[in-house]
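Heads up, one of the protein chains got dropped from this complex, but the rest are sitting where they should.
Per-chain residue numbering starts at 1, and chain names A, B and C are given in the order in which the chains are listed.
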Amino acid sequence: MDAIERLSKLFERFPGIGPRQAQRFVQFLLRSSPAIRREMMESIRELGSDVHQCPSCQRYHTGTKGLCDICSSSSRDSSLLAIVASDADLAALERSHTFRGLYFVVGGLLSLASDRMSGLRVKELLDSLPERIENGLKEAILAFPANPEGDSTAIRIREELTEKAVGVKVSSLGRGLSTGSELEYADPETLKNALENRH
Amino acid sequence: MDAIERLSKLFERFPGIGPRQAQRFVQFLLRSSPAIRREMMESIRELGSDVHQCPSCQRYHTGTKGLCDICSSSSRDSSLLAIVASDADLAALERSHTFRGLYFVVGGLLSLASDRMSGLRVKELLDSLPERIENGLKEAILAFPANPEGDSTAIRIREELTEKAVGVKVSSLGRGLSTGSELEYADPETLKNALENRH
Amino acid sequence: MDAIERLSKLFERFPGIGPRQAQRFVQFLLRSSPAIRREMMESIRELGSDVHQCPSCQRYHTGTKGLCDICSSSSRDSSLLAIVASDADLAALERSHTFRGLYFVVGGLLSLASDRMSGLRVKELLDSLPERIENGLKEAILAFPANPEGDSTAIRIREELTEKAVGVKVSSLGRGLSTGSELEYADPETLKNALENRH
Partner (left out) sequence: MDAIERLSKLFERFPGIGPRQAQRFVQFLLRSSPAIRREMMESIRELGSDVHQCPSCQRYHTGTKGLCDICSSSSRDSSLLAIVASDADLAALERSHTFRGLYFVVGGLLSLASDRMSGLRVKELLDSLPERIENGLKEAILAFPANPEGDSTAIRIREELTEKAVGVKVSSLGRGLSTGSELEYADPETLKNALENRH
């Protein structure tokens, strides 16, 4: 396998990329200047060397080794902990500018096929609880997507928290109409939630 | 304009139908048996003769002239009134089997362009309030879609109700993640609502 | 079944229309004026009374009973006959303003599942040949879509014509890149045709 095919096969492993687009990526890099290719190589190398995983929330960051800027900030509210599936979900909540608490990234969702928690950082979450409670944790918010995988993950983590984090309230994100929802096309579950959560 | 063109132009006025599909509809009717065309004509004629508008909720129904089967049912909870935009939205709520109160169909949404309530049955709604309150009305639920038109309509009707329906609580459908929502792709408004309405 | 449901079921039989859109059509007619509904009924009635099938090309038309305006025109070239699947395909060729010959609508395509010609007006086509040849027919163009059903239909009709229309050239529409085609995404068959038919 030559360099073109090898790189193409690597791009095919990227999320959402098929053989055709992988080949376009390689052609793009072939036509790019050597400087672009060098910057690309360097950035990938730095991902390994300069990017650290925050020992508290577990997200990847490029600050100094150790706590990330959210976990080390004195202005965040340590009584609230949002438990999210991924760095991308954490970033989405940050972009909405409505949450001022801390985060924990479990690193995925329970697979409905396997129903196993392996790969998820549940032990790390539970181990971090005594210190978090000491720092004032009052509520853990299960901030998972509104789909079967998200629901199963929330149920399992809720069980663990109820047992291990006595005194900490466990909540879930509100369900109802999301922006743009039309009643006519909404599923019965969403309408039920929207009615129950009316205000 | 011949019959083919005339019918094609009529089909073009149907919601979501362009010239091409309108022509396909006409071709379909041309190839259909005379019996199908006759049934079609008769059904349209019956729409005008056998379908009545319920004088209470304003929806179209084919029961005996007078109140529809929801408004005349003794098992519905007259303390709750869901105010909806259309018959289709009413039908969606009925399909979800979670609402046991009564309905009022205003017949549309406030157009953002005109900002006028003309065409909406707001006067009819307000006129019906004294009798509804006498019958035990406690809460009016503004059940409009989660889009700008729905929001504007809700604001205007809430103003009218607050003034004219003293003592009746006015609520709105809950907002948050709807079924299938992923945090990563949710808009900030939806995430804000989901956090605020956590439970 | 009441008038609303009955009409909704009829609309569901229209090409490309599901239950939800069928219901929207009915709601549209309910909210329409009685005049619109009356025009609708009348147009459908006229489809049966004022629309005739041309005895030569077999398409539906609303001219005086008898030959359609294409078949009765003295300015069309009777040496060319385009054999098409449907009235819609005939209309598409007319819109392109490039064909000045006559047409014959066979009324469908060979179904790959059944492989039967039943329902197609092949006998009518063959029966019309002696008169067409007498009127100068030199070439029959099989103008079918470039898909498996179109290809099978063309093969079968070509066999019949070769046997029954001796002396008449039988041709097919040219294959190659269609407007907007990109080589990168073109299928091998299209590229093969484009290369063979280069000019």
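Criterion: a residue touches a chain if its C-beta (ideal position, glycine included) is under 8 Å from a C-beta of that chain, and two chains touch if they have at least 3 such contacts.
Keep in mind that what you see is a predicted model, and the values were worked out from it rather than measured.
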The listed residue (C:L81, C:L120 or C:I141) that touches the chain absent from the view is C:I141
Which of these touches the unseen chain: A:A3, A:A113 or A:V166? A:A3
Interface with the unshown chain - residue positions in subunit A: 2-4, 6-7, 10, 13-16, 21, 23-30, 34, 36-37, 39-41, 43-48, 50-51, 60-62, 86-88, 91
Extract the touching residues of subunit C with respect to the undisplayed chain. 84-86, 88-89, 91-93, 95-99, 141, 143-147, 171-199
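By our rule, only the chains that are shown with their structure count from here on.
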In whole angstrom, what separates the CA-based centres of subunit B and subunit C? 40
Suppose each chain is reduced to the average of its Cα coordinates; what separation in Å results between subunit A and subunit C? 54
Residue list for subunit C, restricted to those that touch at least two other chains: none
